[in-house]
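The full complex has more chains than appear here; those shown keep their coordinates.
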């Protein structure tokens, strides 16, 4: 398996495996389904068993990817339609009963633009836990939601995983939602694709650092991960473009792109926009009967 | 006792009590001492017993106040002299043995300028805990230091006190330093005075909300509080100026200044500057043999 192409998206990993196979079929232990929902494409990849885990390098579970091209084209009502759709998919993965508390975690580094999608999304979360406790009559209709940004090791000296566990042990949520920036293979997906999964997440990406994972095993409650690709590894882009040009370069030759990333030119604005979408969709998913205007009013 | 004049500074509270007393003396259960250290005035107020607690409305312990007027006048070397002096006073209150870990906490709200001194100071802290763990040979000379900003209830839904306790339970520091913005009586002290004490702190100020306190009782380890006055309550200012003008207004008449604060015009810059001083002084206090240039290099 060619691991020199880096992606955190299950639907790209599945496509890569198909490209490598002589029969061009989905690997064993994996299922995929794609449906069109309004102007958005929704792809569900399921990793069913150990064969699927080995093939995709991702833990067993469901990965839903929503492609938001019409949002980017700024079609009318695109924001409200996209947030409604994303909210619905989040509800499908979040096993929360009415009134059960939820902890939302923004992973990543606010000071590094392509890594700021988690903290920026948390800025748009309706935090209600203290209100439901202090003013149950007025806010009893809301789910108790609390939110933290875990920072990064270099600014806190504490691993994100440890910090989130400490907070979860203290506030006892019924579920955790963790928002992070991802890497994709395709530049076309940057800042316009959201992946949600019921498998949890490993902050800082990569597989294998189990100590750091945020999932049901480490936190004791279901963990839904929400990710947005904001960068393509520069070597991945070069390899990929070369392949599409019919060339087959030695990946080792591209090593000197190390440390470089590919982003959209307007990455600052794009990250803010998609982070807002995620925040709003989560609010709609976590509380019943809200409108976009209600969220605007609450956050203003 | 006149509680309509609001101050978080022990040396102002002591002066107020003296003003109220016919004999003009320091109240029982309180001792004060003032020394000149270079171009800085250092005042130590000790609350010795329950009588002192009642008189000043502050828990038993030592409160050291450093007035930094020469820093504000931007005299040459003022920054390095002030940080050296503040570091020395911090070492005097911090009961840390070599190599013992320390947790630094920035209280307050980064989005409200006069409340941002805690978070801004944490930005200047040399975070070393992960480095001393991962690279003990290279970083063994440093004390393990980790740092968090607790945010505010409205943005996290979690009380600062609970959050800090959760983190402290997870990382097991030998001492905690908590940095917060304060209110003073005198506008002359704004952003140019630092109070450090060994009594801990109640986030958001005020006395009595024991559930929220950060101190040895709640965290199980010594807690040193570092505070900077950044605002004067507008009613306090009006009362105070009136009194100095020989008038004796009814405090109730000043109630409609409520919600208003008095700050220096250049509050944004002043808060950044004093926060940097606190961060640097803490670094010098926590690690042996550092220079200002070492801190510059580490943080850059």
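To keep things simple, chains are lettered A and B as they appear, and every chain counts its residues starting from 1.
The definition used in the following text is that a contact is a pair of C-beta atoms (placed from the backbone, for glycine too) under 8 Å apart; a residue touches a chain by one contact, two chains touch by 3 or more.
All values reported here derive from a predicted model rather than from experimental measurement.
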Practice task
Since every chain is the same sequence and 2 are placed, give me the total copy number for this complex.
Solution key: 4
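Note that only the chains that are shown with their structure count from here on.
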Fill in the blank from the handout: As the complex stands, chain B meets chain A at residues 123, 127-131, 144-148, 151, 153-159, 162-163, 165-167, 169-171
